[in-house]
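Okay, handing you the structure first.
Complex shown without one protein chain; remaining protein chains in place.
So that you can tell them apart, the chains are marked A and B in the order they are listed, and the count of residues begins at 1 in each.
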Amino acid sequence: MDRSSHSRSRRLAPIVAVAAAAALTLAGCSSSSGGKKSEEGGTAASAGKASTPRMTVALVTHQSPGDTFWDIVRKGAQAAADKDNIKLVYSADPNAGNQANLVQNAIDQKVDGIAVTLAKPDAMKDVIAKANTAKIPIVGLNSGLSDWKKLGLLEFFGQDETVAGEALGNRLNSEGAKKVVCVIQEQGNVGLTQRCDGVKKTFSGTTETLYVDGTSPTAVKSTITAKLTQDTAIDHVVTLGAPIALIAVQSVSDAGSKAKVATFDLNKDLTGAISKGTIEFAVDQQPYLQGYLAIDSLWLYKNNGNYMGGGEQPVLTGPAFVDKSNVAKVAEFAAKGTR
Amino acid sequence: MSQETQPAVATPPAPGPKEKDGRTAQRPLVLRVLARPDVGVFLGAVAVYVFFLISAPPVREASAMANILYQSSTIGIMALPVALLMIGGEFDLSAGVAVITSALTAAMLSYQLTMNVWVGVVAALVVSLGIGFLNGWLVVRTGLPSFLITLGSFLILQGVNLAVTKLVTGNVATDDISNMDGFDQAKALFASSFDIGGVQVKITIFWWLFFAAIATWVLLRTKYGNWVFAVGGNKDSARAVGVPVNFTKISLFMLVGFGAWFIGMHQLFSFNTVQSGEGVGQELIYISAAVIGGCLLTGGAGSAIGPVFGAFMFGMVQQGIVYAGWNPDWFKAFLGVMLLGAVMINLWVQRTATRR
Partner (left out) sequence: MTDNHSTTHGAVLADEAPADGAPIVELRSTGKSYGNIRALHGVDLKVYPHQVTCVLGDNGAGKSTLIKIISGLHQHTEGDFLVDGTPVRFSTPREALDKGIATVYQDLATVPLMPVWRNFFLGSEMTKGPWPVRRLDIQKMKETADRELRNMGIILDDLDQPIGTLSGGQRQCVAIARAVYFGARVLILDEPTAALGVKQSGVVLKYIAAARERGLGVIFITHNPHHAYMVGDHFSVLRLGTLELSAERADITLEELTNHMAGGAELAALKHELSQVRGVDTEELPEEEDLTAPVATGPEGKS
């Protein structure tokens, strides 16, 4: 080392001192409001445990890291697994090819069942056929409503994104909306595009699409602000994810617009915003239910030969509307991270 | 100075005070000004601005400009230390996720321990500077390209952000801290707005310009600034003349840590919660703003004012397309074309100016 190390440590000394002083005063720094202490304890719904033999089920999704939505799916799946004496193996990759490899991996492990999302059905075709050859029961969830049967899945749990979009469009009609902007946070995502297309199909006013950079909240905020300034006729902002909806609320106030915010999907903070009235309503596809049913269905199939939906029809988990009238009930569960 | 008493050495002819070496005749002032790297990007930014002024009427409103500048400032505050680091010859690919790491640290620490949010803010600063220090220390110690080292820390932070958040909160986003003690003061510092002539102007714009002024002064008027250019331009010769190369590089990485902390705090106090998966890809935007701003990818040249215009150009194009109401399916393509065009103007100005 050259002598820079000395000068560095000299410079660091005051920083260390400040940090130490800060640590000493921490005790006097506790917050009198909010925080963990104000949070009420609560446990997730739990039932008794089945006495059936231990089985292993793989859940393979196209989740990208850090998406709140998938967190809820996984919680539902885990709850079902705990109840059914199942060992749940969770894996995810947003890249379709990688996701197919993860399914192959599960087949190689000789699991007792697989639950898989079909964000890009064509990429999963071969590997699903392999699972069927290996006689591993495989069910679908969340996305792939139009393809699950064709690909040979036993059952499907999810929401038809287009149907959900259409329902939201109808709701906007009854709210008296004239012009809507549909905010897509990931350009090229099939499910997100279907939602906006569904809105466009049933909504009687004008629907515009806006792409934002979902990885940067500040970019989302200013882009929505820009759109609302550019087109002052917009009276509703439709977002496709809970965090984006909360940012859109800020954009609306920044732009001085009178537009209302409606969204797909839910989370804890969003239920708060609905009860406060800053967000009008949310369309929930009940991700917890998707995860729960997918795992539970594999248990039923294995132990009792049951097919949910009779093996012909998909099991729809949405769209379920959450607005001021029913938010109080939902909020309770959302606080626990299960809605 | 004692030299005056010493006669000039015999061998070289004693020069007259006004003697000129004909080979280095001065080029016209205009060309010399145009040859400055930040002037090219300035003209590029002006071109983009004028373009949208014409094609997107809402841009003419002061409130739209405030929004564009806000977006530019959140890029620009990070682009500044990233630019200084680039002048110093290094990269930091972890800059985007480091912002989120900082915000997560502050949010989770305050919330989980139910502390005043300032405790979290200070802890986040320590963590951010620590990440910068580690990046820098690994780069100078191993001598590996910073591209590789920080690619590693980028992946590590991405994973740690997610895993730790999940572990601590049970979710992938932090809890709302907006009703906690100290939140309002912190929001005033990091994320408030001012009313200027009826237009809401975000405080980050002032911070951005303030930091840019300081960075310019440091770069051009201090010893440290001299060292930054030297370690980026020729590390070995800088070391040979006694510049503390390791100190300079590590401190530059820590400066990026400081920027990440500041933007992280801004995000936390404007959105109340942080999602652990955000920030990925933002590092490229910071690096682009620095490069568009005339910083040499290989180090040793650049300015602090150039990245200010680089960030503005980015923000302007990003928002301008929306203001212009163009078909959003083409958004990314427009963005790319506009940026390429702006960089071309920049390059053309440089070429014209440096041609003798």
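Keep in mind that, in the parts below, a contact is a pair of C-beta atoms (placed from the backbone, for glycine too) under 8 Å apart; a residue touches a chain by one contact, two chains touch by 3 or more.
These figures come from a predicted structure and were not determined experimentally.
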item: Which residue of B:Gly143, B:Gly198 or B:Gly242 touches the chain not shown here; value: B:Gly242
item: Contact residue for the chain not shown (choose from B:Gln112, B:Ser178, B:Ser193 or B:Asn226); value: B:Asn226
item: Among B:Ser63, B:Gln112, B:Ser178 or B:Asn234, residue touching the chain not depicted; value: B:Asn234
item: Option touching the unshown chain, where B:Val46, B:Val126 or B:Ala301 are the choices; value: B:Ala301
item: Hidden partner chain, residues of chain B it touches; value: 1-3, 5-6, 8-13, 15, 19-21, 24-26, 217, 221-223, 225-227, 229-230, 233-234, 236-243, 296, 300-301
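The rule is short, and it goes like this: only the chains that are shown with their structure count from here on.
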item: Chain centre separation in whole Å, for chain B relative to chain A (CA means); value: 33
item: Footprint of chain A on chain B - complex, ascending; value: 56, 58, 61, 63-64, 67-68, 70-71, 74, 96, 110-119, 122, 126, 129, 158-159, 161-162, 165-166, 170-173, 175-183, 200, 239, 244-248, 250-251, 266-267, 270-273, 275-282, 285, 315, 318-319, 322-325, 328-329, 331-332
item: Chain B contact footprint on chain A (complex, rising order); value: 1-5, 7-8, 15, 19, 22, 26, 29-39, 64-68, 70-71, 187, 208-211, 213-219, 221-223, 225-227, 229-231, 243, 246-247, 250, 254-256, 267-269, 272, 337
